[in-house]
Structures are given as C-alpha cells and as structure tokens.
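Incomplete set of chains, arranged as in the complex.
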Amino acid sequence: MTETAAPLAASAATEAPDPDALGPVPDGWDVREVEQYLYREARLADENDYDAWEALWTDDAIYWVPGDDLTADPTRNVSIIFDNRSRISTRMKQVKTGKRYAQAPPSNLRRLISNVELLGGRANGDGGVDLEIGANFIVFESRQRGNTIWGGRTTYRLRREGDQIRLAYKKVVLVDHDKVVPTLGFLV
Amino acid sequence: MTSLVPPADVQGTYDQLIRADKVHGSVYTDPQIFGEELRKIWFRTWVFIGHESEIPEPNDYVRKQFATQDVIMTRDREGAVHVLINRCAHRGLQVCDDDKGNSSSFRCPYHGWTYRNSGELLGYPYNKGYGGKGKLDGLGMGQVPRVDSYAGFVFASMAKEGPTLIEHLGSAKGEIDRLVGLSPEGTVQLDAGWLKHKTRSNWKFLAENETDGYHPQFVHGSIFGVTGSPIGALYSDSSTAVTRSLGNGHSENDLRPEFRKFGEPMRWFGTTPERVPEYVGRMNEVYGDDAERRMIEGAPHVMIFPNLFIAEIQVFNIQPNAVGECVQYSTAVQLGGAPELNRRMVSQSIGSVGPAGMLLADDTEMYERNQRGVEMLDPEWLDVRRGLGRESTDENGFTIGAATDETGMRGFWKHYKSLMEA
C-alpha cells in the first residue's frame, strides 16, 4: 500500500535545466582533478558513506534519475528520482534509520566511472558557471535479490565553492530507463 | 521449489487451499495455479489497462501490458477506445514496436500488412497472391472483445460475455467518484507518465498488501519517523479508520473517520488551505457547501480487483509476468482544474513510489521477501484471521474491520475462490 506522502512534498520547483544553455568549458578545471572527484563521489556512494556523500551537494542541488520519457518535464511528469537538496537530506535520513528495508541490509556495490568528458559550462543560479561533465558508468550491485548490473550515462555539474568542489547537479540516465527496472535502493 | 514438494495435507482444490482464516502458500508459487489464474481471472474478468488521458487525440495509441500479453490501447478516428493484441494475422509477428504515437493504422514490417487502429485488416501487398483485395475476411489483429471505461479508467475483458464493468466495479465505483470529486472540473488525468517497477513476487502479495493497514507502521516507520508524518497514526490500534470489503474482491482503507475527526480541509494531503488557495477557491466555487466535506475527506485508498490500486494521489497498475514476478506501474493522479495540486502530486509521487520511492521500494522489498519466504515449506500456510473476531457490517451491508485488520484480504480471497472455481 502507498500512503499519502504529504511530508515528502518538498517543493521541486527547481526548473529542469535548459539544454541549450551549454557554454564553453570554464577555466581552471582539469580532467584529472575532475575524475578524482567523481571517483570519490562514486566511492562514497558505493560504501554507503551517506554523510560524506550528502556533504558534496550544493544548496541548489538536483539529483535526477529520469524514467522512460527523457523529454519529459520532471516537474510535470514522474521520474525515478528527482530530488532537490531537502529531499536528498530526507532520503539520507531515512536510510540512516537502518529500517529503509530496500537498503537494509544495504546492497554491496562497486561502480566504474569511465569516458569522462568535460562538456562545457552551464550558467547557474549564483551567477557563476558550473562545469558540465559527461561520463558512462556500470554499477555491479549484489544483494539477496541477486546480482544486478546497472549501466548508464551521468551528467554532472560541478562548482567551486571556496576551496571546495561541490556537486550541483547529477542526472543519471539508465540505459534501460524505458524498461521495467527492479528496486533502485542505492545511490546511483 | 515448493511445487516440487506438494503439501501433504491438501488435495489442491481451492476450497482446501483457501480457507476462512488461512491460505496455502502454494497459491503464490505453483506455476499451474498461475496458469489457471490467467485463464480464469486475468483473461476473463475486467482488468485495468490504462487511462483515456494517455490517448487524448484521435488516432493516439500507447502500448500496454495486459498480463502476459503485449497490447495496444488505441483511440480510433471517431474517438472510440480499443485494446489490440500486438500480433499480426499473417504470420504472427509482433506488429507495433513503438511505445506510443499517433497513427490511424499499423504496418507489419515483415510483409507489409496494414491494420486500422481498431484492428481490422486494411490491406496486404501483392494482393493477387490472395486472389485480390478484401479476400481475407475475418483476419485482423486480435481485439480484446470488451473494452469499457469509467471516469477515463480503461478496463478490458477477454470474455465476450460476463458482468458489465459497472457491475464489476460495484461499490468501488463510488471510490472513483470520490477521487473525481476532488477535481474542480470533475475530471482525472493519468498523463504524468508511468514508472515501471519490476517486482520478483507473485501479484497477489501486492493486491493483498494494498489495503493491509497492519504493515505501515513497521515497513514505513523509517520515512514516517524522519518526516514526522501523521500517516502512521492512521494505521494504528487507536485509529478510527476502517478496512472495508467492498465485494467482488475490492477493498479499501477508509480513512475518512480520522479526517472527519480533525475536520481540517486538505489535511488528507498533508497541507492546509492557505498553502493551496487557488485550488480551495475553485473547489468552493464549484461545489459550494459540499466543497469542505470533499476537502476534509480526501481521496480514496482502494484496491480494485485484480490490479487497479488508487492510493489517494497515486494510481497503480499491477500486471503479472509469471508466478513469481509482476510489474507495478505507478503514476501521479492529476486533477482537472487543479494545477497547484498537480505539481505537488507529481513531486510527492516521485518521492513515494517507483523503484526508488521512499515508500514503495520498501513495500517491494517486503513483496520479494514474501515470495522467498513462501518458497519455504513450513509453516505451509499464511494467516489471514486478523480482525475476524471484531468484524461488523456497515449501513450498506459491507463487512468492515478495524484500521489494521485483514478484512480486505478475506474479501479478496472470497472473490478469488469464486472465480477460480467457476
């Protein structure tokens, strides 16, 4: 059964990004540094280090896993995940209870991030320009349900805040996003 | 595996497998029983397929799953809705490979036969090989014999005769009315897309769980706790909500007693009139004095046999793949004339349902553990006696139990047995 998810009504008013607004790659970014950052993000997700993973995000974060229609507006159509910062926080709080059964016991995970490309710059809400990156991934998930191999394409947006690099946007398109998929309980 | 080890003490007749207070585990694991369910339930009774709002325009079509069948829900030139079986009448090829679109006809790629979107054979190339045009009367794509809809919810039945949709819906019809009654325009759309959630579980575990008021506090405690949700309280010992068996296998968790107790409009939606002024305004405009009642009582929580579940602001379409696997298709309710609410319903639904939903992913984990559990041999039975000792009959003659009782399941099994023994 499903209950009215009233308390989950975190406003997802954030607009979907305008795909036409991609500018040149902003200065001061090196593929190597970016790769290492993405590897770290991947490791934190693989190892269920929820606090460290959550800390990567900017306040205007968007964490998006579209469903079958990639052209759909996530504010008007359902997605597998479409979290703003506050919902990311709720998601972390839930799993940390240890009773988020879809992840209790947690999946064993390892993912490969590859084909990392700096795609361009994307104007952000702070008047700055975020670095937009494309990469492909495979996640090997093992849980009692069995082993599942997930694959897809991730678009990241990174931003420098002081001496920190922050994750402003992560859109994960599963290769089989248009198919029936099993429970996706881990951080993809 | 249990199919390898048939229970010693049952002969396998449904009367023995399904009893007043318990159900035998083999009904969830035996491939033979699943095959019989296909014939006697899925391919006979009314099954929810989709919603008219998915194909608003003439010649719109969308592909759907109908149990093990790949079907196309189409709207023809005149606006009539059809459900076609995706198989060519020539050599049986799958005809349509698009998920959706707009077309007055379908063309089979193998030899170019074409079909009207109502299923009739339109033409076949090199017709001399058949003695000319129009020589293949009676050939066409399979058309599901009965298709009907209520409030835009499209149902199909493979049985040429039988109860009408309205007869099948019976009192569940009123629950759909309640939902529609929350729209200032009196309409519902299901056009926000469907999430497709693969579930390694027998479909009945889902159907039974949908109105199981006993599990939320335990399965969903994690999200209720972190969000301070009041939902848990609706499904507790002290709740005034009732579980109702609506007949024909339908059941509901009627939460109105709780909401009436508070008497707060929009509480059912976890919000207040102030936060959705436009909507409240339109409702008062349209429904006057009755608007408040509607906004207090909220949306239904009803499981319509065998596969449509309306969970307040979400709708689920359950379809079986095999004895141990099914698919949950879920979407957000969209109310005509309520843009303010609709966006919130989309956002809440994304948070709650689908493969990563903060509620449904946990239910689904239970479904899958349940399937693994019933592969075990002892105890052989599932217990469904909860509340049997405190049931009563309401003013309409329906059996009702407390918020956490298994009244809905017992209604499900009564109807299931009647169909399987028919």
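Going in written order, the chains are labelled A and B, and every chain counts its residues from 1.
Please note the rule applied: a contact is a pair of C-beta atoms (placed from the backbone, for glycine too) under 8 Å apart; a residue touches a chain by one contact, two chains touch by 3 or more.
What you see is a predicted model, and the numbers here were worked out from it, not measured in a lab.
Only one copy of each distinct protein chain is displayed here, while the full complex in this structure file has the stoichiometry A x3, B x3.
Assume only the chains that are shown with their structure count from here on.
Annotation: 31 Å between the Cα-based centres of subunit A and subunit B.
Touching subunit B in their complex are the following residues of subunit A: 1-13, 65, 67-69, 72, 74-83, 87, 90-91, 93-95, 97-102, 144-145, 178-185.
Against subunit A, in their complex, subunit B makes its touches with residues 99, 192-200, 209-213, 215-216, 219-231, 234, 253, 268-271, 298-299, 301, 309, 311-314, 316, 327, 330-332, 342-344, 346-356, 358-366, 368, 372.
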